[in-house]
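First comes the structure, then the notes that go with it.
Of the protein chains in this complex, all but one are displayed in their positions.
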Amino acid sequence: MTSTLRRDAPVAVGPGRRGVAVPLLAASAVLLASMTVAVSVGPAGIAPADVWASVAHHLTGLLGAGTGTAPLGPLLDGVVWELRLPRVLTAAAVGAGLALCGAVMQSLTRNPLADPYLLGLSAGASLGAVSVIVLGISLLLPVAAFVGAFLAMAAALGLAGSLGTLTPGRTVLAGLAVAQLCAAATSFVIFWSATGDSYRDILAWLMGSLAGAGWADVAIAVTAVAVLGTGLVGSARTLDAFAFGDAAATALGIDVPRTRWVLLTAVALLTGGLVAVSGSIGFVGLIVPHAVRLVVGAPHRRLLPLSALVGAIFLVWADTAARALFEPRELPVGIVTAFVGAPVFAALLWQRRTASAEL
Amino acid sequence: MRLHPVLGLTLPPLLLLSACAGSTDATSSTPVSAGPTSSAAEPSATYAPFTADDCGFEVSVDSAPERIVTIKSSATEMVLALGAGDRIVGTAFSDGPVPQEWAAAADGLTELSDKVPSAEVVLATEPDLVYAGWESNLTAEGAGDRSTLSGLGVATFVSPAACKEPGYQPEQMTFEEVFAQIEQMGDLLGVPEAAQELVAAQRAELESITADGRGATALWYSSGDDVPYVGAGIGTPQMIMDAVGLTNIAGSVEDTWTPFSWEQVAQDDPDVIVLVDASWNSAADKKVRLASNPATANLTAVVNERYLVVPFAATEAGVRNVSAASDLVAQLAELDLG
Partner (left out) sequence: MSLHLDRLRWTVGGRVVVDEVDCTPPEGGLTGVLGPNGAGKSSLLRLVAGVLAADSGRAVLAGTDLLGLSRRDRARRVAFVEQESLSPAGLSVRQAVLLGRTPHTSRWGSTSARDEELAEQALLDAGALELADRELATLSGGERQRVHLARALAQEPELLLLDEPTNHLDVRAQLDTLDVVGRLTARGVTVVAALHDLNLAASACDHLVLLAQGQVVAAGSVHEVLRPELIDAVYGVRSLVLEHPETGRPVLTFTPPSRGRRSAVRAEHPAGR
């Protein structure tokens, strides 16, 4: 950076454009390594080398260059290719999407306690999912969950918007109202119609679980994150302008109400899609943006993509722990994220007690 | 830290109720071992006062119960099998139709509720005994808190096999355990001879069962799609599988039923799969799911359709277990294990 200004002390040059690439590459490498390790972990005692050989065999087969016999028998091969790999990929996509949505929500509402489920999304999705589980038509689960999330979002945004302009405070409160309503309805459905078997499914869904994630789930999650996530990451500069308040953002040329509507809808759609696949996994969207912000600061050009990557890494490891800690029993991954996330959150609050932030 | 809104409302009650998951009952379509004749058994002229420590609650009954409310099919059918069906004033939470042999006796029974009845509804029948198949049926939110009912002069009894607390949960369910419970019930109802008859008949049938000698491994698949819920090592499924001659791949898990993992199933690749048939989760549905899930489609048992079907009823300790075991042996004998 050229400058003709006189300076008394050497001033460190801001990260600028160069500062994004290195952390992103590093995080991507860690994600890849994490996924590789995660795929080789599981109760069926398959040697890691065989796992990767099997994956490689499938990949070359997909690319049309498949030759030779599969390294594993059909059963164990099925374990790797149908159980573990889709699950790890789904975990990465869901983690990335949730963290990204959380970061955007926190900036849009200027509320550090915001998470992707703010608009009552998870409550609405839960209502949809639980209804389907209870009715015994679990095949429709992702659809019902997504529809539930979408309706909840529409209700929340409609409620907030009907009160006047869409301010952060109104958004939060409307979301809370819708969430409480959906939660009550969900409880009613459970008590009225659930039988012994469906309680377990319901509980797993409410806590968030990646068990049974198949390639269809991978397709949904990855597509949602790729399409909507790219849009969200691209809004980085706009989100930066929100930092000083709505008036300052308007004075900087941002159409605040319209931007808020568009971004909230995008977050809702993405979150709805993810929740449909994995249930309402908590703490990823809340904690990861804070942790990333601590390291790279608030500017969204680095915060958003890095949050996505760190979220992916976090959930891949959380799901691996959920699978492996109590073999052959599995925990719903939401329990692991809560156990890890809650103390981390408490630590974050403690650490910020001296900072003069608006908490 | 904000509590997850849905969980904050639903988790406590769910935990309460799911603690009792796994013990339900339904009808059996297989012939049941000969029990007492269809004529109602009269209580003994002299009733021996009954006391027991039932799931940690002191039960003390001085005269034969005449007005019985039964909750869950396991309880209803136990009373019917002991010939005391005419003393039932209400049933609830049935898991399916009553088997043929007792259908006549069951015909006039009043159904109080298709789920757990409220305390008020139960008390309106003026019972002197409430006999529940699950521990969780007897809570204040359910049919009534046990001490409260006792204070009102209503005795309560929970199937001992359904006790969850350590010390009360049977360490290992056995047929002797089942028979002992039948006899205990006979004492409580004042029909000890009917109980002895029933036990003798069931024991005879049990002894006539020859366990399959091929040492097949099996998965007892009760429910669950993403995460299978299977019969584990210490409960009724294990008891039945032992009698049938099947080795339970989840037998090392010290629980009655347990969530399991498909990956573990794939590694163990059981020879046969026992499918629990319930009206809300049928064996046919399970077969379709197993075949269409790419993770399970390659299991030997799925490929060769080596399935055994057992009605939901028999998965709880009660008067149906013996007949279920003998039926499973018959089904197993027809399978070619290759």
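Here the chain labels run A and B in written order, and each chain numbers its own residues starting at 1.
Following the convention adopted for this analysis, contacts are C-beta pairs under 8 Å (C-beta built on N, C-alpha and C of every residue); 3 or more make two chains touch, one makes a residue touch a chain.
It should be emphasised that the depicted structure is a prediction, and the values quoted were computed from it without experimental measurement.
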Contact list for the unshown chain, restricted to visible chains: A
Hidden-chain contact residue, picked from the options A:154, A:219 or A:243: A:243
Chain A residues that touch the omitted chain in the full complex: 1-3, 5, 7-9, 11-12, 14, 16-17, 110, 112, 234, 237-238, 240-241, 243-245, 247-248, 250-255, 293-294, 297-299, 301, 352, 355-358
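Assume only the chains that are shown with their structure count from here on.
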In the complex with chain A, residue positions of chain B that touch it: 1-2, 4-11, 13-14, 17-18, 20-24, 222-227, 229, 250, 253, 258-264, 266-267, 269, 278, 280-281, 293-299
In the complex, chain A residues that touch chain B: 42-45, 74-76, 78-79, 82-84, 113, 122-123, 126, 136, 138, 176, 179-180, 182-184, 186-187, 190-191, 195-204, 206-207, 209, 211-214, 280, 282, 323, 327-330, 342, 345-346
